[in-house]
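Pasting in a structure now, in C-alpha cells, and then I'll have a few things to ask.
With one protein chain withheld, the remaining protein chains of the complex are depicted in position.
What follows is chain A.
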Amino acid sequence: MNAKKADKFATGVLYAVSGIIVLILAALLLYILIRGIPHISWDFLTKPSKAYQAGGGIGIQLFNSLYLLLITMLISFPISLGAGIYLSEYAKKNWVTDVIRTSIEILSSLPSVVVGLFGFLIFVVQLGYGFSIISGALALTFFNLPLLTRNVEESLKAVHYTQREAGLSLGLSRWETVLKVVVPEALPGILTGVILSSGRIFGEAAALIYTAGQSAPALDFSNWNPLSVSSPISIFRQAETLAVHIWKINTEGTMPDGAAVSAGASAVLILVVLLFNFGARFIGNRLYKRMTSA
C-alpha cells in the first residue's frame, strides 16, 4: 500500500470511528427517550412509588433529588468559593500549596463509592445522623468540592490582572478587590461550573445509597416543621433520590413494572441533566453579555 492509499484508508477509518461514537450516543439517547417518555405523565412525576405493585410514580424521589441538590450546593458552594479564592489569589508557590493541590487531585479521583462509605462511617454511624439528607449532602459535598474549587479557581484566574491592579490602586484591600471586582467579573464562569456540577450531583447514586438511604418515606407537603420526619424540608429524614431509585428497582426486582418505571425515571434523569447542560451554556453566555457589554 503506498502512502497516498494509506492516507485515504486511514481517513476512512477515522471517519468510521467517529461515526460509531455518534451512533452509540444516538442509540443510547433514543433508547432511553423512546422507552421512557411514553411513561412520563403528571401522575408519574408526582405520585409516590409503590414497591410491590404496578403504577407507582417517582414524585418523592424527584423532590428528594432536587432538595438534596439544593442542600449540597448550599454547603459546598461557599467552601469551594473560599478555597478557589485562596488558590487563585493567595496561594504562594511552595510546598504547602503543592500539598493542597495534590489532595484536591486525590479527592477528585477517589471512587464515589469510597466517598459514600466514608460519609456512611462518619455521619451515619459515628455522628448518628442516620440515613438522612444531611448525611447525603455532606458526602456529595466531598464529592463535589474538588471540581467546584478547580472551576472557581480557573474562573478567577481568567480575570485579567489589570482588574486587580485597578482595585488595589483605588485603595481597596486585596480581599475587597477579590470580593467586589474579581468575583463579579468571574461570575459567569463560576455559575456555569455550578450548574454543570449540579447535573453531576443529580445523577450520582453510588455516594448516596449508604448516606441518604434507599427508601423514600411518604411526605406531607402541608407540614413545614423542619424537625418533623414527614416534613419535606426536614434534613434528618431518609431520602432516596431518583438515581438511587433506578438502581434499587433494578437490583431488587420486586416491582412488577420495574422496567417501565426505570425507563421513565432514566428519561427524567437524562432530561434534567440535559437541561442543566444547556442551561449552563445559555446562562453563561447571557450573563457574560450582560456584564461585559460585549
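By definition in this document, contacts are C-beta pairs under 8 Å (C-beta built on N, C-alpha and C of every residue); 3 or more make two chains touch, one makes a residue touch a chain; residues count from 1.
Here is the rule we go by: contacts and distances are computed from a predicted model.
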Hey, which one's the missing chain according to UniProt: "protein-glutamate O-methyltransferase", "Phosphate transport system permease protein", "Bicarbonate transporter BicA" or "Chemotaxis phosphatase CheX-like domain-containing protein"?
"Phosphate transport system permease protein"
Sort through A:I60, A:L145 or A:V182 and give me the one touching the missing partner chain.
A:L145
Out of A:L121, A:A158 or A:L227, only one touches the absent chain, namely A:L121
Of the candidates A:A6, A:A54 or A:L227, the residue in contact with the absent chain is A:A6
Chain A residues touching the omitted chain (full complex):
3-4, 6-7, 9-11, 13-15, 17-18, 20-22, 24-25, 28-29, 31-32, 78-83, 85-87, 89-90, 99-100, 103-107, 109-115, 117-118, 120-122, 125, 142, 145-146, 149, 172-176, 178-179, 199-200, 202-206, 209-210, 214, 243-244, 246-247, 250-251, 259, 262-263, 266, 269-270, 273-274, 276-277
